[in-house]
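Missing here: one protein chain of the complex. Every other protein chain is in place.
So, subunit A:
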Amino acid sequence: MSRRLKISIFRHNPRDPRSVPRLVDYELDERPGMTLFIALNAIRDTQAPDLNFDFVCRAGVCGACAMVIDGRPGLACRTLTSTLPAAFSLYPLPVFRLVADLSVDTGSWMRELAERLQTWVHLDAEPDLDRLEARMEPALAEAVYELDRCIECGCCIAACATAQMREGFVGAVGLVKIARFRLDSADTRDDADFYELVGNDEGIFGCMSLLACNDLCPKELPLQTQLAWLRRKMAGQGVRWLRRG
């Protein structure tokens, strides 16, 4: 027998001076195989045409539909309503700038993070475009690719108590990017260079290893392993570091 779902959705439009942050209840009948993507579209089609939420791929690839579902961050397109209680809430991701209702601007935050942590391959010399790139061991390429699977959905930031309490903390998404470039043999930076970026309380040493990022990552990235590995590398660098400016 299908359930009658009661979804309490956070509604607020910061650009509308009359808008007040509030929870609005919407009810609808659950269908077999119903995802939150389907449920939210049904609500927008029949009950709240002005409801704001983001979807692009509907397949857990783009990360646009991340939101706080019944208290826990996750991707709406990959969440079956059957895994939730009959009454639950939907909130936008915290930390990120609210666009309206369930829609947040993760893009600006991620871009600022990328610039701050310089998350691109650094080279010492101009690459010769007429020559083949230096080869990489398949196992290393696999390891780099594994970390490249991050879709920057923002769930790890929303799951992290540190990121919410302490503005400026780069979170698992930032730290795993550093781990990715630290692995990459094409990147010429060494541990001292990476320490400059994350060897502080806004980086790896601010991480309290609560591991909600690891447990709630929709892509199931090995964040626990990578954060511990990066901590060991950066701690080693901090201990032996003699390059005081």
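Assume a residue touches a chain if its C-beta (ideal position, glycine included) is under 8 Å from a C-beta of that chain, and two chains touch if they have at least 3 such contacts; residues count from 1.
We take it that contacts and distances are computed from a predicted model.
Undergrad: If you look up the hidden chain in UniProt, what protein name do you find among "Fumarate reductase cytochrome b-556 subunit", "Formate hydrogenlyase", "Branched-chain amino acid ABC transporter permease" or "Response regulator receiver domain-containing protein"?
TA: Its UniProt record gives the name "Fumarate reductase cytochrome b-556 subunit".
Undergrad: Can you say which of A:Cys57, A:Ala86 or A:Met165 touches the chain missing from this structure?
TA: In the full complex, the listed residue that touches the missing chain is A:Met165.
Undergrad: With respect to the chain omitted from the figure, which of A:Leu123, A:Leu140 or A:Ala186 is a touching residue?
TA: Final answer for the missing-chain contact: A:Leu123.
Undergrad: If the missing chain were put back, which residues of subunit A would it touch?
TA: Its contact residues with the unshown chain are 68, 71-72, 118, 120, 122-127, 159, 161, 164-166, 189, 192-193, 195-197, 199-201, 205, 208-212, 215-216, 222, 224-225, 228-229, 231-232, 234-235, 237-239, 241, 243-245.
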